[in-house]
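In this view, the complex is presented without one of its protein chains, the others remaining in place.
Going by the order they are written in, the chains are A and B; count residues from 1 in each one.
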Amino acid sequence: MTDAEATTAAPQTLLQVEGITKVFGTLKANDGVDFDIVPGEIHALLGENGAGKSTLVKMLFGSLQPDGGVIKWRGQPVAIVNPMQARALGIGMVFQHFSLFDSLTVAENIALSLDDDIPIRTIAAKAQALSYSYGLPLDPFSMVGDLSVGERQRIEIIRCLLQTPDLIILDEPTSVLTPQEADKLFETLERLRDEGKSILYISHRLEEVKRMCDRATVLRHGKVVAHCNPREETASSLASMMVGTEIHQVVREASQGGPGESLIEIRNLSRPAATPFAMPLRDISLTVRAGEVIGIAGVAGNGQGEFFEAVSGEVLQDAAGSVRLRGKDVGRMGISRRRLTGTAFVPEERLGHGAAPAMALSENLLLSRYRTDQSAFLGPLGTIRSGAVEAASKRVIEEMDVRKSAEDPEAASLSGGNLQKFIIGRELDRQPAIMVVNQPTWGVDAGAAARIRQALIELARSGSAVLVISQDLDELFEISDAIAVMHNGAMSKPVPIAEATYESIGLLMGGSEPGHVAHDEKEVV
Amino acid sequence: MRIELIKRPQHSVLFSALSPFIALLLTLVAGAIIFTALGKPPLAALYTYFVEPLTEVWQLHELAIKAAPLIMIAVGLSVCYRSNNWNIGAEGQFIMGGIAGSLIPILLPGFQNFLTLPLMLLFGFAGGAAMGAVPAFLKTRFNTNEILTSLMLVYVAQLFLDWLARGVFRDPAGNNFPGSIRFPPAARLGEIAPSQGSAHYGIVFAVVAAVLVWLMMRYTIKGFEIRVLGESPRAGRFAGFSSRKMVYFAFLLSGGLAGLAGICEVSGAIGQLRETISPGYGFTAIIVAFLGRLNPLGAVAAGFVLALTYLGGEGAQMALGISDKVARVFQGLLLFFVLGCDTLIRYQVRVVWRGKVKA
Partner (left out) sequence: MEIAQNILLTIATAATPLLIAAMGELVVERSGVLNLGVEGMMVIGAVCGFAAAALTGSPWIGILAAIIAGALLSLLFAVLTLSLATNQVATGLSLTLLGIGLSGMIGEGFVGSPGVRLANIHIPGLADIPLVGRLLFGQDPIFYMSIALTAGVMWFLFRTRTGLTLRSVGDNHKSAHALGISVLGYRYAAVLFGGACAGLAGAHLSLVYTPQWVENMTAGRGWIALALVVFASWRPWRVLGGAYLFGAVTIGQLHAQALGFGIPSQLLSSLPYLATIVVLVIISGNRRLTVMNTPASLGQPFVPDR
């Protein structure tokens, strides 16, 4: 069947969207979006961060109401006022940010989205049977808070399948999986398609879309820019549809000269789990030299956040020598004193960790630099030289091309990409000898991401040591000189980029390296 | 009917300034309704409440006497709440400050010179701070909820004061009435302008404290630290600020100022240690802090407004036979309206009368 036949054969369409518009304040998140889905297809919804994909699917699932346009289900116009109604129609959803409850069991989590009053025990049995039949084993009585990210996604999928939907919406499902887990997911999806279900697959990963999807709708700035058959496109043609302009390719020259001086030295770093749901760190050792970028891969929740806190000094170690920065034992020093060694840190969360949401950008500049730039920013009696701070903030805004709506706006009013550029720029402005970054481009648009990656490479080439923690393997392969993998609180040896493949790194992410303990033996101290 | 909130991209500067006034206006409207319901002429009652106490100089002095403790406590509380530490035990810290400062004239009645009063004030501050340190210690050491512990200590302090005033500190020459000896002149906080009225120097201390704390909040890295840790604790930790130390700082400062207010009240307005020394200043100051938008200078203005409700309540009882309890209702309503109006700063509020969606 060709595309043209599918769109004209009205009785065959499962879902048809005509002219859907959604406005937030002055921003048109969706502007006259049209597309349709037929039974038994995997339909990709492509677009970069901020293109309006999530807004669109929230309207399809009844979480948001459109301001204009029509949604037709099996040819009939429908108003989907809430998720219950979407489920009643036969629409199921697997969320990107899981909608799960940590303190409840798997079965209870599933029960909450089933509208009728089936006893929990029946639900548990059904869920278990279904999960095994799809090869996604689940224990219905385990507490969700204790499960890994991959297992959590299984709950979402099983929960969705138990509602026997005709259309399954998956929002960026592979962003939290290892390559091998993603393969497993693709098998499941293809099997579902063969059973006659339709799938709306949202992603910005072009390779998987090309591999699996039958048709694609591309969104840019809230508008549909193309309908196409992804198998007939190339990754770069899809990318230019998504982004509009040519994306500046990140350039990574090979590092020159021999290995530089060791700037970051982590020796046998261990840390007990701080809360029942946290991950302990197990005997981590790592060296990062001047001039190189070391990437740390891993599925979310394998101790990356805990590792970052231990390196940054937000949490102190018992042994001073477990973290050495520029030859100084800093294990027992706080973050301010670690910064004074010439180290800069960028955490994963932008709002509420890297920046205070309701504070102005200039105040957020002061946030990480009042101590390192004390002589410039502070006057007698601890008074703040606001002129100097504002000038520095302006400098960063210009240097990183931060787009903003006001002179010195609140951090929360910036888009994710612009705020991240500001936060990275705030640290680069210090010209740090060491930079430690957690998820540098998470949720950032392609243009900003390229700029940030380029900046990190250039920093390394200018003689600094750069440590990047990321869940985005493409990103790590693009910028790293070597990649280490975190799994279950332990870290593998760095694999030089010339020897690393997606498959080998993916296996490490899944914990295949000998000597690793199994995941469910999580210790709580 | 339902209320929808739409987040503003930026805090509204307009409503930041207007919200306390809208809240005051709403309180006046509510007041008129209450007076009508009580069968009193609403306009006359409001006049007695909010205008009459301002018409004579001696009354302004009375206003200052009431406003002084409210402002002093509220200035400390505004720092505390800004840093996201919830000290609601200022009443107890006020009492302990009063007791600690009174130790000098009661235990050393012979010690009367220019040092007496400064030492008493110092003791008062220290007593309040020590009382404030208890919930701070429990919070940092045992992770105990400071709201509950600081409040429980209010009852303990009240009972402790009662015991002192009826027991060990009771004036032997006092005909068995509870209360200590009357303080000698060297232990009394002086009046500012004795020929015009009885306001003591407490109000001066309060305003000076407000200005100093305002300067700190506005212009120094300490103020920045307080705001960051209050708004976003994790960002504060990333900045290298210690939330542990902040808990102590906030509780010692707010407790100390409450204690200073306590000794000023005892040594200035009362002149002896009695079994009760506060008509709930420590609680009313919570309202003052919020009405002042957690800004120390705002607390000065708000302190006078709340002091007015105390005086107006007394006046209305004498002139119109309206219970002075109504003043407490006013105070409670005012805080409600202030909190409600503050929503306008961050959100646009839309009232939807009929659901446009059909389920």
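Structural remarks
Note that in this section a contact is a pair of C-beta atoms (placed from the backbone, for glycine too) under 8 Å apart; a residue touches a chain by one contact, two chains touch by 3 or more.
This structure is a prediction, so every number in the text was calculated from the model and none was measured.
The undisplayed chain touches these shown chains across the complete complex, A, B. Of the options A:L104, A:L130, A:A226 or A:A300, the residue whose C-beta touches the omitted chain is A:L104. The hidden chain makes contact, of the residues B:L5, B:L108 or B:L212, with B:L5. Along chain B, the points of touch with the absent chain fall at residues 2-7, 81, 86, 88, 138, 142-145, 147-149, 151-153, 155-156, 159-160, 162-163, 167, 283-284, 286-287, 290, 323, 325-333, 335-336, 339-340, 342-343, 347, 349. The chain not displayed touches chain A at residues 58, 62-64, 82-84, 86-87, 95, 97-104, 108, 111-113, 117, 275-276, 524.
Keep this in mind: only the chains that are shown with their structure count from here on.
Each chain gets one centre point, the mean of its Cα atoms, and the points for chain A and chain B are 47 Å apart. Contacts from chain A toward chain B in the complex involve residues 25, 65, 79, 81-82, 85, 312, 314, 334-336, 339, 345, 347, 349, 352-359, 363, 366-368, 370-371, 378, 381-384, 405-406, 409-410, 413.
Contact residues of chain B toward chain A in the complex are 6, 9-11, 219-222, 224, 227-228, 231-232, 234-240, 242, 357-359.
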